[in-house]
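Structure first, then comments.
Removed: one protein chain of the complex. Kept in place: all other protein chains.
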Amino acid sequence: MFKFLYHYSSLRNFYFFSEKLLPFLLITFVCLVTYSIYGALISAPADYQQGDSFRIIYVHVPSAWMSLLIYMVMGLSSVSVLVWKIKLAEITLSAVAPIGAVFTLIALVTGSIWGKPMWGTWWEWDARLTSELVLLFLYLGVIALLNAIDDRRTGARSASILCLIGIVNIPIVHYSVEWWNTLHQGPTVSKFSSPSIHIDMLIPLLTMTVAFMLYCLIISLYRIRTMILVYDKDSQWVKNVITDNREQI
Amino acid sequence: MSTDTTTWNTLFILVRRDVLKTWRESADLLYPIMFFVLVTILFPFALSPEILVLKSFAGGLLWIATLLAMSISLENLFKTDYSTGALEVIVLSGVPLLLVGLAKAIANWVLSGLPIIILAIPLALSLGIDAFSLSILLLSLTLGSATISLIGTAIGALSVGLRSSGMLVIVLALPFYIPLLIFGAVATSNSQAGVIPEAELYFLAGLLALAVTLTPWATASAIRTRLS
Amino acid sequence: MRNSLEIRNLSVERSNREIIKDLSLSLTEGNLVHLKGANGSGKTTFLRALAGLINPSQGGIFWNESNISENIFFQSILNYVSHNLGLADELTALENLSFLRSISRKTPNKTVEASLDIMNLKNFQDCRIALLSAGQKQRASLAQLLMFNCPLWLLDEPFNSLDAESCGVVESLIDDHMSNGGIAIVASHQKFQSSTAQHVVEL
Partner (left out) sequence: MTEFLSMGGYAGYVWSSYTITFGIMTLLYVHTKRKEGKYLRWLRRHLASLEK
């Protein structure tokens, strides 16, 4: 398995491998997202308590999951930057960080919009929303550090150390915020724990999550491919790619 | 091998050097202390001179002041050593970098953590904290400030020598202090309500143990990265 | 066993540019290299890569046939004096050097006082580094060469801001080091005399 991984971590192979993969990913994403939107807005029954405002869950929860998933991906690439010094991991780290920050932002915005009909306030210091806010600052920290360092190699290594410190802190922040939340507001059921969802409410949620995953993969592949070209701009294979590319456009 | 290079001895020598170095330039020592007192004094103006009001916020308020005061001294923790090249010489002397990271954290704690804890006594009394919760506050501050110093040193090592590294280190470090702030403030407010907050103090002690074992690794690899 | 330092098609990256491309060099005991090159031609980067501070993007550096990145004790056999001298301004020369001596894992040689005396800083040893002149700071930093005996010396601009008399002292230092079988790589703009032949490398 490791041989396979190492083969695809060379920038050239990854570039051409992702070139074949992208069209397929795009098509699957488009179909899946239309199906999930249809499922979320039309076929899923309205919630008996919250009525149709419940449909915001189909957007809020997947983006919250994406923000966490992308931070885990960044943690993985941080380890491979520090331990195996894989160049592709350095590029993935700086390519994927903004996408994670965007999804955290979406999760926060949709979370507060969903909060308005339920609690009447735009911002509710709910345990999960607050941890999401802290996660946003972890992302902004990594992005700020990446931009503060001009040298790509040391920049990626410093950012991956910060990312690993962040990874250790995510569970700590999550549980201390839970502790703080239950302490001050009493152990009510957290507003966000989705009630035992009916089966055909659940399907659109899962398909939307997979659609979001595909979206993240597509966007990060685009960004990684661009950075690969800039990274290896002096090598021969990039020159060929650029010259062929010039004929097409 | 040169003279007695047991780990403790090297650690002690590293800490003594940093403390002596900053002690000579004592202006830097005053900044965290003055900042801590000033921030705490600002709150009564903002809230109200009423003791009852201040009492209920005293724990959280002192903790926030500690967090901020200890973050401003992070920037020049490594800066002078990095610019004069002393950090390079230490790295090249073959001393394990874990010790350098730990020694910097201890020196930072001694120089900015300890004076803050000592100053917290008069300030807490002025905010109307009774004797029992003062002892809890001091205990939680000691545990917390040590963890703050450890995490701050790691983040300080990451951003040494960068543009505007002063601002950067504070922005990067504060999110990691949130669990400490939660447990510290809750411990004091519980103690004011007469309850002995063992759980919060255990959590603080647990976070300190985690920080002592993990952050020196981060500081060591941060130093190596910044020097390359 | 004669010490050997081999550099096999080394290339080092610095701020996204390849500063050193495919450099190969092999040195054994008694070799003295005079590293020349314009500013920013990578002299310091090359020395820092040799000192193990920077990981090369290609190629490798081998000390007695073992790659220095795997050999964690490599730092204890080299003496690297860089152009920013590595002495804390607030401490005195004596404090700085005795601190270094007490934590260092290198094999000790002369005592701190003796080294400072040879660099004729005897009566300046208790004055803060910040108050010393550039030449005196340079000499204080070069005293490290005497305090430890390491087979490999990496000197970055040891002669700038030194007066003629101190240059003489440093040159004799290098000669002694060469005579008892050391290797030295000196990056410098100025010419310097040395008893052994200088192998000039242009970057």
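Going in written order, the chains are labelled A, B and C, and every chain counts its residues from 1.
In this text, contacts are C-beta pairs under 8 Å (C-beta built on N, C-alpha and C of every residue); 3 or more make two chains touch, one makes a residue touch a chain.
All of these numbers come straight from a predicted model, not from anything done at the bench.
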item: Omitted chain - touching chains that are shown; value: A
item: Sole contact to the chain not displayed, among A:R12, A:K85 or A:K116; value: A:K116
item: Among A:F16, A:W125, A:Y222 or A:W237, the residue in touch with the chain that has been omitted; value: A:Y222
item: Contact partner of the left-out chain, one of A:L11, A:L32 or A:I56; value: A:I56
item: Residues in chain A touching the chain absent from view; value: 37, 41-42, 46, 51-53, 55-56, 59-60, 63, 99, 102, 105-106, 109-110, 113-114, 116-117, 215, 219, 222-223, 225-226, 229-230, 233, 238-239, 242-243, 245-246
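Rule of thumb we're sticking to: only the chains that are shown with their structure count from here on.
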item: Cα-centroid distance, chain A relative to chain C, in whole angstrom; value: 48
item: Euclidean distance of C-alpha centroids - chain B vs chain C, Å; value: 37
item: Residues within chain A bordering two or more other chains; value: 153
item: Per-residue overlap in chain B, given as positions that touch at least 2 other chains; value: 228
item: Touch list for chain A against partner chain B, complex; value: 82, 134, 137-138, 140-141, 144-145, 148-149, 153-154, 157-158, 161-162, 164-166, 168-169, 172-173, 176-177, 179-180, 183
item: List of chain A residues in touch with chain C within their complex; value: 85, 150-153, 234
item: Contact footprint of chain A on chain C as seen in their complex; value: 13-16, 18, 55, 57
